[in-house]
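For this view, one protein chain was removed and the others were kept in their places.
Entry: subunit A
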């Protein structure tokens, strides 16, 4: 089976130890977490982990099974890039001189639809959201001019298909 990008979405109760449990599942199988994001979800009190991996579907299915088995995990899913709408964000810190001296930089900013977050005496900061390859492209374009600092966030994603978490939780209360 060939390796592929998968986005794993995990809905869970808020719990301090869960991140440790989940990362252990990847560690045990030597699977690199390419990106990890934890935030609240659409449901009150429910957290959402968004994890990106590059591996085979068999491994991904296996991992998702192990994740779902954790007591605090309500449900875990995996999706390919085609099945999700996803974004990453990046910040670029660049020397202020360049903004004025290098025409080209202004074009890059305009073409990439990046935002200027702040301009200080010594540096300015660009923010860019988009797909990973768009951010990579912008990075490659800016690199020759010198990037003082660069950081990219974990992926956040929503799926095209429905994730029936509320229904699942309601079932629990109905069964009681």
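The definition used in the following text is that contacts are C-beta pairs under 8 Å (C-beta built on N, C-alpha and C of every residue); 3 or more make two chains touch, one makes a residue touch a chain; residues count from 1.
We take it that contacts and distances are computed from a predicted model.
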{"item": "Identity of the absent chain, which is to be given by its UniProt protein name, from \"Ferredoxin\", \"Zn-ribbon domain-containing OB-fold protein\", \"Acetolactate synthase\" or \"Peptide/nickel transport system permease protein\"", "value": "\"Acetolactate synthase\""}
{"item": "Hidden partner chain, touching residue among A:69, A:143 or A:164", "value": "A:69"}
{"item": "Touch list for subunit A against the chain that is not drawn", "value": "12-13, 17, 20-21, 24, 28, 61-62, 65-66, 68-69, 71-74, 169, 172-173, 175-176"}
